[in-house]
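Here the complex is missing a single protein chain, while all its other protein chains stay put.
To keep things simple, chains are lettered A, B and C as they appear, and every chain counts its residues starting from 1.
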Amino acid sequence: MIIAMKAGATAAEIQGVMDRVAALGLRALNMPGGERTAIGIASAIPPEMRESLTEALAALPGVAHVTQVSRAYKLASREFHPADTVVDVRGVRIGGRAVVTMAGPCAIESREQLLAAAQAVKAAGAQVLRGGAFKPRTSPYTFQGLGLEGLKLLKEVGEATGMVTLTEVMDQHDVEVVMAHADLLQIGARNMQNFPLLVAVGKTRHPVVLKRGPSATIDEWLLSAEYLLSHGNNQVILCERGVHPLDRTYTRNTLDLSAVPVVKGLSHLPVVIDPSHAVGTWRYVAAMSRAAVAAGADGLLIEVHPCPKEALCDGPQALEPDSFASLMADLRRVAAAVGRG
Amino acid sequence: MIIAMKAGATAAEIQGVMDRVAALGLRALNMPGGERTAIGIASAIPPEMRESLTEALAALPGVAHVTQVSRAYKLASREFHPADTVVDVRGVRIGGRAVVTMAGPCAIESREQLLAAAQAVKAAGAQVLRGGAFKPRTSPYTFQGLGLEGLKLLKEVGEATGMVTLTEVMDQHDVEVVMAHADLLQIGARNMQNFPLLVAVGKTRHPVVLKRGPSATIDEWLLSAEYLLSHGNNQVILCERGVHPLDRTYTRNTLDLSAVPVVKGLSHLPVVIDPSHAVGTWRYVAAMSRAAVAAGADGLLIEVHPCPKEALCDGPQALEPDSFASLMADLRRVAAAVGRG
Amino acid sequence: MIIAMKAGATAAEIQGVMDRVAALGLRALNMPGGERTAIGIASAIPPEMRESLTEALAALPGVAHVTQVSRAYKLASREFHPADTVVDVRGVRIGGRAVVTMAGPCAIESREQLLAAAQAVKAAGAQVLRGGAFKPRTSPYTFQGLGLEGLKLLKEVGEATGMVTLTEVMDQHDVEVVMAHADLLQIGARNMQNFPLLVAVGKTRHPVVLKRGPSATIDEWLLSAEYLLSHGNNQVILCERGVHPLDRTYTRNTLDLSAVPVVKGLSHLPVVIDPSHAVGTWRYVAAMSRAAVAAGADGLLIEVHPCPKEALCDGPQALEPDSFASLMADLRRVAAAVGRG
Partner (left out) sequence: MIIAMKAGATAAEIQGVMDRVAALGLRALNMPGGERTAIGIASAIPPEMRESLTEALAALPGVAHVTQVSRAYKLASREFHPADTVVDVRGVRIGGRAVVTMAGPCAIESREQLLAAAQAVKAAGAQVLRGGAFKPRTSPYTFQGLGLEGLKLLKEVGEATGMVTLTEVMDQHDVEVVMAHADLLQIGARNMQNFPLLVAVGKTRHPVVLKRGPSATIDEWLLSAEYLLSHGNNQVILCERGVHPLDRTYTRNTLDLSAVPVVKGLSHLPVVIDPSHAVGTWRYVAAMSRAAVAAGADGLLIEVHPCPKEALCDGPQALEPDSFASLMADLRRVAAAVGRG
């Protein structure tokens, strides 16, 4: 940790910081510079002390700012756990050599709709069926999902098709019922910092997809993963789904694909991409899916609807089954080109 | 609602959109342009149909994009409710002529700390005591608040000093217990789109401060207010607390003060400003507080700690009691200059 | 063009807008809605009138906002010119079936450095040699390029290796001298809206790479291309190089790869990607290059330095020759997988 003093800091202020650090049993080094003095802490600082120590030091007189050298997360870091984590969900391995495709409708609307979608995406090669029962919607006046009825349909169609299932949980008190109906939980972008929900899912051992919030930094995202891991759940898959865009004329969000190599370097957790929510229109989903696989993503989360024009939710971003099948053929070629299955 | 067709849209595609609109009992107008055709809907569209109709039309063949002319929110709009809403909390009127100051520590740490803070801010002229019992924290390793113990201290100190109290609720299942201990609820920035929480608070009639999310547009923020209003709670106060910044070298967020006149034009709800979280350092709090009052804010939410250096949470952004008292004197002059009390 | 009136607009205000439109010889349609009235213009509006008409109408009493249905650019649009533009630079075709690689050092430092870089990138398969003689630098205290001396070295090394050459022009009065020494001009991100420079380059017929500004929207970028095209230069190649990021902890910018399919849909111009400036560190250049090709980019602009540790400019983002050769092998496989050469 580095404490940069203000240019006009007095000797007493500098000594005050040195003393505070020493009082915590840490070794302080004085580094006078041209205009400013910096003070370095030359000792290991436990992760659980880092945030509070940063804040405490930043408030001392004469301090300009404090920079952490080690990261505030630990269990999510590759430094702590060098080997790649592979999340195995009933035989579907996410984070291994093969790229895994998770596909299905934004919202579960009926047995017919979900079954048609599941059969189509399975035939095209998808391994995981996604479908929303609880839908977070910006407006209170839009379709909010079928709830428990939707969960039951998901379980039924998952069993009928032999697919692994994924659905969102929005409320910590729904964690048990969602776990009972789906193989994979999803924590949505708007809930990335819903800490009671993170704690509740962290206390289970159920695999979970953690989406990045629309203005979350990489460190904030990994700290949310740390909530899950620190409560004992290490079955965590990270999902980038687009960050707040410069403008929304053509895309809903900006897909930050560089998050794939960045997070792969910092963390051992698998990273998947949701191109559908990122771009918000089916037109650009195929190009972004190919790019995600080429960038090294471990999987894709793609919206497919048997009849997008009639979808009750996010219809414009869903692919039709034919387009999805054609995309899957493309993706197999790109995956092979980058040494993935 | 305006449907812009793609440049190469066929006559059949244009007719398809016209027919779909007509089938819903709405009047469609064909507007051929230089390169593109637009189709206008010349009928009233109920608010609850707007989002889903936008999505449905956007998915039709030949459609480039769909623009809503009327807003997706209704109860929050000044068009629906032209007069200013004044939220009266035990005699403290927020949204009226006087600017209301809400002050206190980020987190409740002890009876001594909270009482000292309350006495100091009351003496300086603050009417509402703020203090967090449940703290949303980016890292799982930082102080998460005293919970129920903190709520009890807030109630006790509120009664002892005769101040109105404000605290955050993070979990819909805590709404009742928080209501029992505090006069004003706060929904934090990270929970602005926690829809189960919005619904739970919307079902009460308890006054609530709804913070804007760090990358929320004005419309998304007003739609979250619409969740509260549409479930029956019209005691809603909006709070701008900074949006995601260009960089974090000097401030934690960028305070979007233009939100004050923009929201005042669109909505009848009171708007308050939290300069402490916006800038993230006490150094800029006074300047931004003065600016907020000059811009027309109905109130301020300011962090004050009896000893910021020892604070367990967000110490660097808290004012000391002396600085706060001096700021309150400034604010009285600025408020008078703009015709406010 | 659609004029949305405010909710409380009077009949006289609505008529005022209708009259103003009619006075310009355009046909106005009145579209009353639930809360607001919209007025549509059902006539072709010449591109050169669109911006000023939008501004004029937005200023009329009772008007809430004005939306253009057709785009403000014309020559750059695919609607005007449906077929892909291929820019042929001495036999190197940019925008055709093959993906073109442009590589070399950020700044030209010496004959030895440039020649070593050129030989290395040519051997690996690059067709265009890039190298900066005039360097835009954020700080006045950093290396600003060799200027004319650098241009001469570029010409010499280009001829010696038989490579097509690319370099940046920062000043409209340097356009001639840069044209005399390089096959391709580059207008940098910080000059995307340097209008005198755009006009000067637009008056030539020299091929030019136009980089997107760090906070430019797609429409602003295409309008800058329109400056070039409207002055007669249709040898324009667009280059995405990253937009302003959420934070700079790990990458300098956020590469907006969705710009590739978006711009390919809107415009006939070739689109290339500069992953080096986007991410700002060599670690992520390979992943982003593969992704760019998979997304459909027509080319890449990659920094390669024979000895990045000793580079005078942007060393951390340059690849070493060995890494570049290995990347080129990867790119050939990805290009083949997406049907490109």
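Worth a mention:
Throughout what follows, a contact is a pair of C-beta atoms (placed from the backbone, for glycine too) under 8 Å apart; a residue touches a chain by one contact, two chains touch by 3 or more.
Please read these numbers as outputs of a predicted model, since none were measured by experiment.
Within the whole complex, the absent chain has one touching residue among C:Ala22, C:Ala44, C:Ala58 or C:Ala160, and that is C:Ala58. Among B:Ala22, B:Ala160 or B:Val338, the one in contact with the hidden chain is B:Val338. Within the full complex, the residue among C:Thr37, C:Gln127 or C:Asn194 touching the omitted chain is C:Asn194.
Only one residue from C:Gly33, C:Pro214, C:Pro306 or C:Pro321 touches the chain missing from this view: C:Pro214. Take subunit A: the residues that touch the chain left off the picture are 1-2, 4, 7-8, 29-36, 38, 40-47, 67, 69-71, 77-79, 244, 246-248.
Along subunit C, the points of touch with the absent chain fall at residues 47-52, 55-56, 58-60, 72-73, 136-144, 170-173, 190-191, 193-196, 214-215, 220, 223-224, 226-227, 230-231, 244, 308-316. Touching the omitted chain from subunit B are residues 215-219, 243-244, 246-247, 249-251, 254-258, 260-262, 265-266, 278-279, 283-284, 287-288, 290-296, 330, 333-334, 336-338.
Here, only the chains that are shown with their structure count from here on.
Averaged C-alpha coordinates put the centre of subunit A at 31 Å from the centre of subunit C. Separation between the centroids of subunit A and subunit B, computed from CA atoms only, is 26 Å. For the pair subunit B and subunit C, the distance between C-alpha centroids works out to 38 Å.
Shown for subunit B are the residues that touch two or more other chains, namely 47, 244.
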